[in-house]
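The complex appears here minus one protein chain, its other protein chains still in place.
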Amino acid sequence: MTAETAGRSTRFDWSTWLRRRGWTAGVWLLLLLMILWYSALIPKFGGFQIASISKNSLPLVYLAIGQAVIVIAGGIDLSVGAMLILSNSIAAQLMFEQPFGVTLAIAVLVILIGAVINGVVGWIITVSRVPDIVVTLATSFSLSGVALLVLPSPGGGTSEGFRAMFTGSTTGSGSNFWPSLVAIAIPMALAAWWMKNTRTGLSLYATGSSPTAAYLSGVRTARAKIVSYAVGGGFSALAGLSALAITGSGESRAATGSLFTLRSVAAIVLGGVALTGGIGSVVGAAAAGIILFTLSPILSAMGIDPNSAQVVQGVLIVVVMMVAGIIELRRQRAG
Amino acid sequence: MTISNAPMIEMEVLPDSKWRTALRDHPLLVLGIVLIALVIATAIIEPRYLGVSGLRNTVLIAAPLGIMAAAQTILMLTGGIDLSVGMIATAAAYVAGNQSPNGAAIAIVLGLLVGVVAGSVNGVGVGLFRVNPLIMTLAMSAILLGLFTALSFTVLQGSTTVAQFIKTIGGGSFLGNRIPYNALVWAAVSVLIIYGLRRTGLGRLLYAVGDNPIAVRLAGIRIWQVQIAAYAIAGLLAALAGILLAGRTGAVDLQLAVNFLLPSVAAAVIGGTSIFGGIGSYSGTILGALILGVLTTMLTFLDAGQAIQQIVYGGIVLGLAWLYARVTGTS
Amino acid sequence: GGGDSAEDETYTIGVSNTLAGNGWREQMICAIKAQALASGVVDEVVLQNENTDTTGQIGQIESLISQGVDAIIINPTEREGLNSVIEEAISQGIVVVAVDQAVTAEGAYVATNDQVAYGELGARWLFDQLGGEGNVVEMRGIDGVPADTDRHAGFEAALADYPGITVSQETFTGWDPTTGGQQALDIISAGDVDGIWTSGIDYTVVEAFQSAGAEFVPIVGADNNGFIDQLLNVEGLTGAAVTNPPAIGGVGAAIAIQALTGEEPEQVVTLTPEVFASDDQASLEELFDPDQQVGWSTYVEIEPYTTYEASQVSDCVGPGEE
Partner (left out) sequence: MTIEPGVRPLLSTRAVAKSFGNVIALRSVELDVAPGEIHALLGANGAGKSTLVKILSGVYQADAGDVEVEGESVRLSTPAAAVAAGLATVFQDPALIPDLTVGQNLRLTGIDEGEVRVWLERMDGASLDFGALIRELPLPLLRLLDLARALALEPSLLMLDEITAALPADQAEHVFTVMEEWRSRGNSVLFITHRLGEVMRMCDRATVLRDGRTVASVAPQEVGESGLVEAMLGEVVHGEPGAVRTARAGVGQVLLEAVDIGSGDKVNGVSFRLHAGEVLGLAALEGQGQDRLFEVLAGDRRPDRGEILVKGASLRARSPYDAVARGVVLVPPDRLLALLPQRSVRENLGLPLYDRIRRWFSVARDEKEKVADAIDRLSIDTRAARQAGRLSGGNQQKVVLGRWLTAGFQVLLCFDPTRGIDVRTKAQIYGLIRELAADGAAVLLYTSELAEIPLVCDRVQVLYRGSIVDEQPAESATEESLLTAAHGIRSEEVA
């Protein structure tokens, strides 16, 4: 291919679009189909059901977005779950019986705490040159330890307004699904835009795609890495806050943390983010987060018992990745 | 027409401080020193630990972890990872426990078989269908859990107390109760793996695939074969670890080894195996496993709340990795 | 399903559980199925069971509501966290029963084992064994989980009456047999232990003694088949099994069915544990079932609630399943 032939398609070109956005679009389509199917499976499908899906998948969606940002920048964070329970515990302690305004302020504070702590983690990674996975594995233990110190046993609380902000209901459970949809859409859109259109955002993609090339072309790779971790930490904290909004009280079980961490990784891979960095988008990751959450209600609505459901779920995920992988292969081999 | 550059080599080597090069070339020394330091620290917290039994327990505890970490090491060298080792080990142990009435031999063979099968399936998924290892093994883990929970009420229903022989190799000791049998198993496995990685073609390929799969493909090697082999071996090792564990706990439930997943990764990584593949050694992992073994013991004696224990654990793991990177100058 | 109309005689029961593969929880579910089957008025048991947290459990309950079940049996992750969704369910006319652990939700039935008593009875037995003198190890469950907190409270209460007893070591097993076994191994070989109280991680502790080749000390555990086996058959082992029956699930099911069929069950049922010590071989023999898993509890018939046969629990088959 010479310069001449490379010069085609300044106009819109489906094949290019599919190649670049295909996966993300596919994931959202899959999600849509699943929800349609679910609605057909259960006796009545209305606001309550939509709200149930959108609000309850919030924590995983936020984690997936955060994890995506970090992985795109060439890292991986095994402490997102621990950060979730830590922020959840801190918030639950501080917000207990506070008015809405105060809880909002605390929320901002907690997100900042999350960003700063994870920023430091990112800094440690760049100076120590210890692989991300090791550092974050270690910090995941420490963070959940701290969470347990902050909130020795389940409790604490938050304001009704705060709960409504994420869940659409002051009790955390109801039929108004708009707030939770907005709570998914806005952070996702912001993150996506920032990643693709700002110099810093692009420097994350660059660092993940080829650190050497990025460094050679003047990108401050170390800085990019730290930024990615800070942003990821912020989203993990946000996830913890949303969990608090849903349950209305805090919880600091370490098991919950590692559970969420693994799911966040599954989500981003399913969402089309390459663990080698530089490829993918937070939009796909978010959709995958919701998918992972929606699978089990669907399977149970189909009357599949949980054990078989677990098997089916595993097989489904593998098959999806398989098909995607094969399509990918075909595409590369073709033309 | 060949121009030898032997003389060039001579003059190109810089004089470098002895111990620094020694450490850089033998990073295991660092881990060894750390291990000793931890043992001493533990002994300070609980003097009785230094007795024979204390050290024996450390090995007794580290052996299954070390073997499970061997699986992890092999896969990490190929640029893969296995998040299902814990569940494979559990499944294998469960079968071994359930089959114990038919004799230890059958129990062990069937148990190991479970591991090989599960591992091979992982390998096929990763090698032939290009499923990301994290996803493949994560899914495998879920599948095994669901499957065996269901089976435990049907074909696998009944007692899960393991045969005496398995108890002995898993938890027993000899020489006046000094040396655990599972240490022997571990030693044998270690010799095999270290030799295999250094001195066999497969060993070469495991490293090569992790370093640059495209190059391996162009060199006329069928990567999928290497990967399936790697995952199958990993499955086998995980199963072995699970059976030893079952021997030590005496009976089996479906949570037997799930808590070993992260430590198995940690042990390999502390031992200097790169998560991105291509670099690492099992000797490092062995020390990593021993270090984690001592660490857990130390935390038990520390008698602090769970919170403090986790904080310390994380802190030490990070500190170790950092030290390792500093000394060896690996980035 | 659909018990809305009077002439419709059969009901659908939903179950929400957040710990998969755990022997105790699995048997709890079996007990629910068995009771549902035995009752004859349940045509389906809809299970939701995967490892998850409170938000996940809220999701489970909401999807059960969406599927239109008549009653929901919950093993709650938390006391408060589920209240709003439980109240939502109740407001839609669904019967909600929390088993194994209480919830504070308005109108929810609660069936639990008395965890404070579990801690206290076991501890007292142990301290008496030691004649009120000696070092004991308290092997707890998961720090911060209410059941653990309650049992610890009970343990402390007993301890207060035995000034001669000192707790030489406190560990958290995470209710993981393997972890518990490792800790026991270390503690035993460090020596100077006169008795061990466990929060249900028992048979691996006994195994640890055998691995370490150490002298047995009195051990308090739970009604796990494996431990009972050891109490009966292991030379020189003295100990006590304190019941914490998973059959509480059957009790929950019975309560749910009573509520559905218009009887008025008590709002709160609390089972007080029994203690079976190794000197009471007869009752231990009674409890022991050689054909069951180590984690299994044969303490399944709980008057006056459960109406199933013990075998139905081990069959673990619910209505509509073959």
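Note that the chains take the letters A, B and C in the order they are written out, and that residue 1 is the start of every chain.
Simple rule for what comes next: a residue touches a chain if its C-beta (ideal position, glycine included) is under 8 Å from a C-beta of that chain, and two chains touch if they have at least 3 such contacts.
For clarity, every value in this text was computed on a predicted model and none was experimentally measured.
The missing chain, though absent from the view, touches A, B when the full complex is examined. Interface note for the absent chain: among A:Q93, A:T126 or A:S209, the touching residue is A:S209. From the options A:V102, A:L149, A:I279 or A:L316, the residue with contact to the unseen chain in the full assembly is A:I279. Among the residues B:L65, B:A93, B:I169 or B:V216, only B:V216 touches the chain that is left out of the figure. Looking at A:A164, A:A191 or A:V219, the residue that reaches the missing chain in the full complex is A:V219. Mapped onto chain B, the footprint of the missing chain covers residues 1-5, 8-9, 12-14, 16, 21, 24, 199-202, 204-205, 207-208, 211-212, 214-222, 225, 229, 278-279, 329. Chain A residues in contact with the hidden partner, per the touch definition given at the top, are 1-10, 16, 20, 196, 199, 202-203, 205-206, 208-210, 212-220, 278-279, 333-335.
Just so it is clear, only the chains that are shown with their structure count from here on.
Note: centroid distance chain A to chain B, computed from Cα atoms, is 30 Å. In whole angstrom, the spacing between the mean C-alpha positions of chain B and chain C is 34. For chain A, the set of residues that touch two or more other chains comprises 148, 152, 305-307, 309-310. Shown for chain B are the residues that touch two or more other chains, namely 145-146, 149, 305-307, 309.
Within the complex formed with chain B, the residues of chain C that make contact are 20-23, 26, 30, 142-144, 169-172, 174, 176-179, 181-183, 185-187, 189-192, 203-204, 206-207, 210-213, 226, 229, 290-295, 314-316.
Only residues 42-45, 48-49, 52, 56, 59, 148, 151-155, 157, 169, 171-174, 243, 246-249, 251-253, 255-256, 259-260, 293, 296-297, 300-301, 303, 305-307, 309-310 of chain A touch chain C when the two sit together in their complex.
Contact residues of chain A toward chain B in the complex are 124, 128-131, 133-135, 137-146, 148-149, 152, 254, 258, 262, 265-266, 269-270, 275, 305-311, 313-315, 317-318, 321-322, 325-326, 328-329.
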